[in-house]
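Heads up, the thing below is written out as structure tokens.
A single protein chain has been omitted; all remaining protein chains appear in their positions.
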């Protein structure tokens, strides 16, 4: 007698594509696979784009959305050596990127993720290759742990794996979405001086409560001038560029000589632009960040247990409330949106 | 009785600012300074911009243009230890940048160069701090050696000091100006596969004679598609972005995942722009290059003697022909324009 | 009707352990595996140690020795995507090390290689995971290609992947074994200044014919003083330390400030030792090299086709002459020992 499970599926792509709670058989883990009882799923703005546009991906229907989950190993297939039943695990965003360089080429960039090229995790159970999973941190609950594979790792990869920030560096994050708040918390935990730009005093106050040293209200004037004032013209060493578009020009003005601008933004429909002068004279690195590899996620998990970082969750929805959780994506969030099972 | 010398000076800034051959006393080297008999000066497009616009620099009149020279030590001041009379030397573009990070801050980028913030070298003699000079390569004549401090070092700094290219990497240089041809030659000498984009078969043929493996005619269609075709979609690891403006978008399409785009271009009046998608998904580094430091110039000099690189000189002018040499800058050059004394 | 093949096997470990030519069934490639018709095998000194001591590895009998082969894909199992029949391939030494960091921990270092933890390749056919193979260079024959996975990659990993040598650097290789000669050729191809130490003028002459600039006879006096003399006291930037033992002390004297010593030596029974003074004051990096990862081997293959490097083979044996080839290991070789099938 086959056991069944519930999962959320799409049968089409579009702005109004219906999210359906459907039933199917619980999968059996094949050789090298692990069956995971999903306990929490975290949404990203990208999940909205996939639902509404498909993002040019070869989507297979019925399609299960979402890339990030935390759960407990229920059973393991033959030859599995990294996990056993009862282990707490999280998923990886790019499952075939273990370390070093990703696969893909210039024409076909690497983008074989869960909840896109591969089917997603908004499901009571998932069966995944053991290579696609990482041990969850001990210090986080399932909801918190589910926020790490995409938003958390993006911030860690930009600041630590690529940016190699150190105590005393200055770091500026733009806005108070999930990646920005992770960036704020990681930078503060490493002894960096943290600047946050946002709109309105309430969000800035919350950002400061999380460890930011300076809040800059984007509505209150030119944020670059405020950076100059606060740093005595030194500028900031590392900027998290979220907004994209002509905002990059502002970041180029605000960055310190030989600093770094990590571009972490929405993929569709945007150009970046800015003046060549400061790019040449200050010679910063501008680097797009596409989440990160499994080895860095393992490093990040170890760090979380050590520094006590707690991901910021705006709201926790029940498994039955998935459509409401997607609606929340439309309105923006202070931190992450999580669905618990 | 004071010895006199000739030098070229400007008394004003402007498109038609007159270049005058004037006479002044040969300077006496102060403590820590070296008096150099200038034997060759190399021009850069930037020298034209300084003459015509001042580039916002605190120009002192009479102003001697040009940043790059090769010469012979005529005499040394007290406490000079690095050089003695008869040594062949070249100048450094950023004299106060010895190694590591440059001076300057976010509002005031580092740009204290010769022939700009400091007076220039288009003079029979110059007296400079011994720290501002580097031993010339043994294997180059004065004219060739004079091309290294700005154009040569820019290419070396981008490809070797920052880019750390290795045999088997692919490198694409845009155009056949001085920096691009240095990039071509350095990349070829390191066993990289070199692509050159230019307009017309004649320049491409000359580039191939210098070691390029592939010439792409920009007039013959979309150069990105040609890169895809030639690399079997792999893309190129390192792109020398000279043109600026929306061309960056093309470079973002042509670059391999985790590749590098060095932006080396004209400073004034240009924005860079391009699509966010490939920047995020392929995660290349985009880095402005502002020449380089003295330690890297010393490394480059050592390399030149070892690999036998000969800078490409489009034309050698006599000291009396400086106005004609500046006119040549307006028309573009295949390699460098040099003035010999 | 099962097809059979020949292979060389050991039934025991020991100085006199017999190498037997035995017959077995040609394997069928499982899901994800590739069947390779072996065309050449290259021996390493380590193969002798495994045969004589087992090196503490969990050897399974009958044991097939040797880690390095070149061959042609005969057939592929289900789900294989990286190769098809007729492709020329080479093996990887550490098959589970794709990029970045290897597996293993402090007590149990990473050492799961072919011809050791895994069975070896001295066999007419081998069936291996497609992930364990790399495309062979176009410019090498099978015998030459078989020398890359261990000796060639060790030199490339030390000098290029880790050492990031550049034109004008100085590189010193000790001796004329397989790894040293690869180091010599790679360094020369990148425009480095190459020093070789060896015993006797004949080997030095052959090393110079391969591209070394300076040969230092170890029997003719203190090689460190000779390095000082040849470099005008500057020292060498990168030393290939093969001998181990107190020789490291000499390398510490010869290395330039902030240089690099790659330790690439025999694993068993040796200590390294040297004076703390130059290690502190000159602050070089000393790094053990344990071959390298697959991504670097792929980079190296691409480089070989570009720079035209031809591995140095001391002698090519026929498949029936394997015992003679092992005897050759005892006497040392100028370059590599290869067995052709």
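By letter and in written order, the chains are A, B and C; residue numbering begins at 1 in each of them.
One rule holds for everything that comes next: a residue touches a chain if its C-beta (ideal position, glycine included) is under 8 Å from a C-beta of that chain, and two chains touch if they have at least 3 such contacts.
Keep in mind it's a predicted model, so treat the numbers as computed, not measured.
Residue C:285 is the one among C:205, C:220, C:285 or C:318 that touches the chain missing from this view. When the whole complex is considered, the residue among A:193, A:226 or A:241 that touches the unshown chain is A:193.
When you scan C:71, C:120, C:152 or C:265 for touch with the missing chain, the hit is C:265. Checked against the full complex, the candidates C:82, C:101 or C:316 give a single residue touching the omitted chain, namely C:101. Seen across the whole complex, the unshown chain contacts chain B at 98-101, 293, 295.
Residues touching the missing chain, restricted to chain A, are 160, 164, 166-168, 186, 189-193, 299-307 (touch as defined at the top).
Residues 101-102, 104-111, 227-228, 231, 233-236, 244, 249, 253-258, 263-268, 270-290 of chain C touch the missing chain (whole complex, contact as defined above).
As a convention for this text, only the chains that are shown with their structure count from here on.
The mean-CA centres of chain A and chain B are about 41 angstrom from one another, to the nearest whole unit.
Across the assembly, chain B contributes no residue that touches 2 or more other chains.
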